[in-house]
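Pasting in a structure now, in structure tokens, and then I'll have a few things to ask.
Only a single protein chain was left out; the remaining protein chains are all shown in position.
Naming follows writing order (A and B), and every chain is counted from residue 1.
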Amino acid sequence: METLAEIKARTETVAPGARLEIVSNGSPSQQASLRIDNEHAVEIARFLRDDPELRLDFCSNVTGVDWLDRTIKKTVKVKQVVDGVEKEVDQISEEVIPGYLEAVYHLYSIARKHGPVIIRMRTADRTAETQLPSLTSIWRSAEFQEREIFDLYGIHFDGHPDLRRILMWDEFEDYPMRKDYREPDDYEYEPTPHDDVLEKAKRHYAPRPQLDGAEKITAQP
Amino acid sequence: MSLGFQELEAAERPPTIMTSRLEGELLEVSMGPQHPSTHGVFRMNVALDGEIVRKLKPVFGYLHRNHEKIGENTSYLGSMPYTDRLDYFCSMTNNWAYALSVEKLAGIEVPERAEYLRVILAELTRLQNHASLLGFLLSDMGAWGTPLMYAFREREKILDLFESLSGSRMMCDYMRFGGCRVDASPEWLARAKEVVNRFPKFLDEFENLIVENEILIARTQNVGKLSPGLAISAGITGPMLRACGVNYDIRKVDGYGYYPRFKFRIPLGEHGDTYDRLMMRALEMRESIAILNQAFEQIPAGPVMNPKVKIRAFKPPVGEAYGRIEAPKGELGFYLISDGSSNPYRYRVRPPSFINLTILEDLCLGHTVADVMVILGSVDIVMGEVDR
Partner (left out) sequence: MIGTGILKGMAVTARNFVGSYFEKERLITVQYPEERSPLPENYRNFPFLIYDTEDAEAGLRCVACKICEKECPPQCIYIVKSEDKKPDYMGKPQFYPKIFDIDISVCMSCQICVEVCPFEAIKMDKVFELSTRERFDALRQGKDELSKSNTYYHSIHPIEAAEVDAKLAEAAAKKKPAAAPAAPTAGTSKSTPPSGS
């Protein structure tokens, strides 16, 4: 199979104006992915599926990822004159990367038996602009999986034929797989409370008198 | 490739039953979730025209417990016993898929003996899954009890093997990243060999029971036909895909574990109907027995656990990995993103039986409501995995 850089170069010739970016992967799995822009996504996906060299006809896995706002601290060594002596001083710069939601597609080729090629799309932010184009028209297998992402992450897929909640019930409001999801306070009595269950238990129930003061000792060391 | 077991040629098969459209409204029926043939808590909203299905919408989520969120809040080791509960028929292959993904994520090598043990256990799992599927499918068709009990009798022997190796019959929790938890004793291997040697006798008997049965042929042939094009596009994997004649088996394509070392064939169907899907399981069991026999001969001595792997406080490097295996129901994959901490940042399961249900409506349209159960049975779902 071609390398991801070659695929990227060829895709750029087919979809002019498309912004593609190779997202590197530091793990030993060596599975780097290709970030595609939302405007050209369907066009690029069709190319990946139909190109005789690639023939990525099998979209195996579609999944969402929630990336919160991140602060990346960079330490740069800068030469500075301190008390008349030139010294190397660490200068810390902070860069805030706004959060976004991501949809990741793992593509394989059944015809040519290669893969995976991983493509990902990102929403503009996590709250207002959570639209992404649906790739269900290209790969039918995305149908339920995009519904699941909509259900659990709240990404709206434009052009999806039947975008409803799939695992949660229709009246459910929040998106449970988001990192900042707060579960409702539905504490049920547990005889062995510790950590956050203990915190909840304290809010809901009286301490256990039969334990003779032990309930005052928290689970923390 | 011809299947060689079909008594009736395609030309001789009766045409799909299609009555003329009745006058009047469509009747909406909710099938499930408490229905003995929905293999758990699964519901279908069906619009019926007389007895013919005109619309079918599956409804999921009755067994949803957000497995993926639990996985993100648990350590890498702690997720292993939870994977048992995905497809609770095949905990060994679930363990393997998860272990494989973590091994990819962290670049862990697995000792040779452990890889052999994994192959042996995965193929035993395939045997018991397919055997019980055939039993359930016949049960769905109205052959209550008898074939299911024969299948379960055979499955029992394999579960006994799992129990004496891992300590539990269904929730095995046996594999670890970097190997397997305990070694198999020579006595265990001898017992397993005996079970496998006796298995073809059961298969012969079971095939006698079903393959030529006219009622079964009438109920399954030409029912729920799936075209290869749609199957590929809809991401159908496993025996269902191969029943359409698409030669795609991850054991051959990815060559994970030590599968390239074994000689085995991949059975392929021709028509993609329920009968082919059913026979695909029977034929795959024969090939599994071939793999098992080779594995019993080749298995080397040695450690079953990579000594370099820390089980506790395991922290893989930052990055992501997608690992997949050919589980009995199809492609089971785990997609993990690590942020360098002891819990995965993202833990995603690619459940084969969930994605195989994508085309349930396409398969059922135009068939009678009684066929819906047969088609659903031939998809082979376990709700623990569909709803996660």
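One rule holds for everything that comes next: contacts are C-beta pairs under 8 Å (C-beta built on N, C-alpha and C of every residue); 3 or more make two chains touch, one makes a residue touch a chain.
Everything numeric here is computed off the predicted structure, so don't read it as measured data.
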_Residue among B:Met44, B:Ala106, B:Leu165 or B:Leu336 that touches the chain left out of view_ = B:Leu165
_Contact with the hidden chain (one of B:Thr38, B:Asn66 or B:Ser79)_ = B:Ser79
*Interface residues of chain B (partner: the chain not displayed)*: 7, 74-75, 77-82, 84, 146, 150, 153, 156, 160, 163-168, 171, 173, 181-182, 205-206, 208-217, 311-312
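Here, only the chains that are shown with their structure count from here on.
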*Taking each chain's centre as the mean position of its Cα atoms, how many Å separate chain A from chain B?*
28
_So in the complex, the part of chain B that touches chain A is made up of which residues?_
60-61, 64, 66, 68-69, 104-107, 230, 232-237, 246, 248, 253, 316-324, 331, 333, 335, 337-338, 345-346, 348, 350, 354-355, 357-359, 387-388
*Sort out for me which residues of chain A touch chain B in the complex.*
25-29, 31, 57-61, 63, 65, 104, 106, 110, 113, 116, 118, 139-145, 152, 166-169, 176-177
